[in-house]
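The complex appears here minus one protein chain, its other protein chains still in place.
Right after this comes chain A.
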Amino acid sequence: MTDADLLQLVPKAEGRQTMKDFKSDQEVRWCPGCGDYAVLAAVQGFMPELGLARENIVFVSGIGCSSRFPYYMNTYGMHSIHGRAPAIATGLATSRRDLSVWVVTGDGDALSIGGNHLIHALRRNVNLKILLFNNRIYGLTKGQYSPTSEVGKITKSTPMGSLDAPFNPVSLAIGAEASFVARTVDSDRKHLTEVLRQAADHPGTALVEIYQNCNIFNDGAFEVLKDRQRAEEAVIRLEHGQPIRFGADRSKGVVRDPATGDLKVVAVTPENEADILVHDAHSASPTTAFALSRLADPDTLHHTPIGVFRSVGRPVYDTLMADQLDTAVDQHGKGDLAALLAGGDTWTVVG
């Protein structure tokens, strides 16, 4: 079985689904104005397009504001404990390949307390879709800095400014051997849906970082990427097979600096137009994807690429595990408990 076939193991829905089918009867309890609403709506709106049997979809989350997500999805779901969702989802996905398993996590949940599980899920390439809501702040505990907060962040726990350098989740995921890494923004429903579509189509672990606004404790963190005028200069939309250009009239582009091998932003001219990097999400080497993940200025967020950085085929853990089980049966026959218990050396006591 190929890894692409893996996705066919999840049964399809019988009738036509609508967004309403995926809304649970629970009242959504995020703060009014929270970016999570937009992501929830996008996911609920996208699910009918997937067309999978609702009962074969599972959302697993950890702890944090975003981790309440499963309660609002009319699928199977588990709201687990802080940081552990990737581990729990790994056990579920590897033992039930007929399920579509989604992990919802936040920057604190995934990158602080759960950092270990995240990187190991990525390296194993378990068939999980991980939605990492990054608001660069701790919301549920009321406003401490997070592992993605910019240095010097003034919060309740850092009145003189935070000291530690932040993680770049996309860089981290690529470094952890992720086979699919993307970034999108809560307010851009169309882009978010397109990224979800590609993530869902990817056999193996897909990590989607979603920039999400916390309007209570870190309002406007991504405003530069959302404000129509400023976004034109700040956001670089990655599309596989297309030259990486952005800005007013697509006047800027990304080229490789022949001196350092690194990437840099240049004004596009007729002379350098041919040098503009063409985005290759399927490149076997993660080098350029990693370089793209480093383009953005961590403080101003200028030159922030969004879209799919990397999407490559790699053996999926669940498939490999199932193959080993099949191989064991081929080699030794289906397990015979009586023979196992008897082992090799026995003796008989006659009554």
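The working rule: a residue touches a chain if its C-beta (ideal position, glycine included) is under 8 Å from a C-beta of that chain, and two chains touch if they have at least 3 such contacts; residues count from 1.
Here is the rule we go by: contacts and distances are computed from a predicted model.
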item: Candidate names "Branched-chain amino acid ABC transporter permease", "2-oxoglutarate ferredoxin oxidoreductase subunit alpha", "Stage V sporulation protein AD" or "Potassium-transporting ATPase potassium-binding subunit"; UniProt protein name, chain not shown; value: "2-oxoglutarate ferredoxin oxidoreductase subunit alpha"
item: Omitted-chain contact residue, chosen from A:248, A:267 or A:337; value: A:337
item: Hidden partner chain, touching residue among A:96, A:294 or A:314; value: A:96
item: Positions on chain A where the hidden chain makes contact; value: 11, 24, 26, 53-58, 60, 63, 70-71, 73-81, 84, 87-96, 98-99, 116-117, 120, 321, 324-325, 327-329, 331-335, 337-338, 340-343, 345-351
